[in-house]
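Here the structure is laid out as structure tokens; the discussion comes afterwards.
A single protein chain has been omitted; all remaining protein chains appear in their positions.
Right, chain A next:
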Amino acid sequence: MTALHSIRQGIPLAIERIEKSFGERRVLKGIDLHIPAGQFVAVVGRSGCGKSTLLRLLAGLDQPSGGQLLAGSGSLNAVREDIRLMFQDARLLPWKRVIDNVGLGLSGNWRQQAEEALAAVGLGERAHDWPAALSGGQKQRVALARALIHRPHLLLLDEPLGALDALTRIEMQQLIERLWQRHGFTVLLVTHDVSEAVAVADRVILIEDGRIGLDLPIDLPRPRHRGDAHLAVLEAQVLDRVLALPASPPQAQALSPLPTQLRWAL
């Protein structure tokens, strides 16, 4: 095949009047969002605002109650193979060695590619370890390699750095930014960390109570430096907006039914 990594390969995303309800509770109340190909978008918001739900809809793990999701002009479902999701927890299969986790779902001769993907996230020499032997940050890097080996055109990140320590977070942010610059895929990063959002993204979307509350472009040159005054101003702007609204009463996270024929008792 062609050397895909040499061409810009993001997909443009159109989210039109998307709604999602779990029973009586309306989580998303009509989201409209257009994302050009290759853009790095960060979605922020309080917990329970619906940002992870939006990501799960885009990943095809849940179906929207209304509205439509488009990739360019076609349906998003048609390009499902080009979309990869990275979860908040790494979700590595503990019974597969690191390299076999990276090659999950691939057929044919993928080992060479898996080794390259692992090398790209700096874990080339841990290929034959068990996941249990890795630290939290290393597990997330394996999960990133597992997503990248599919050469996704849209990478969905669901708070993948939430559980990492501050230094590992910054390293991971830079790694994701570097890989995004090299491969040119579209990125949607869901995070609760506003400073992370303004540091890595082209654009920050704030979701409040199931609607878009703020759509802020971040027109700062890269590489950006942590502690930069412009970043601080933008961060304050988003935070002011987040804190302006009173916190919604805490609601239990809706347990979405799994898209599976398995029924999990208890």
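As a convention for this text, a residue touches a chain if its C-beta (ideal position, glycine included) is under 8 Å from a C-beta of that chain, and two chains touch if they have at least 3 such contacts; residues count from 1.
Note that contacts and distances are computed from a predicted model.
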**Undepicted complex member, UniProt protein name, chosen from "Aliphatic sulfonate ABC transporter permease SsuC", "Aminomethyltransferase", "Phosphate-specific transport system accessory protein PhoU" or "Aldehyde dehydrogenase family protein"** = "Aliphatic sulfonate ABC transporter permease SsuC"
**Fill in**
Out of A:Gly23, A:Pro94 or A:Pro223, only one touches the absent chain, namely A:Pro94
**Request:** Identify the residue among A:Gly23, A:Gly105 or A:Pro221 that touches the chain left out of the display.
**Result:** A:Gly105
**Prompt:** Which is it among A:Ile35, A:Leu85, A:Leu148 or A:Val194 that touches the chain not included here?
**Reply:** A:Leu85
**Prompt:** Residues of chain A in contact with the chain that isn't shown?
**Reply:** 59-61, 81, 84-85, 87, 89, 91, 93-97, 104-105, 130-132, 146, 150, 258-266
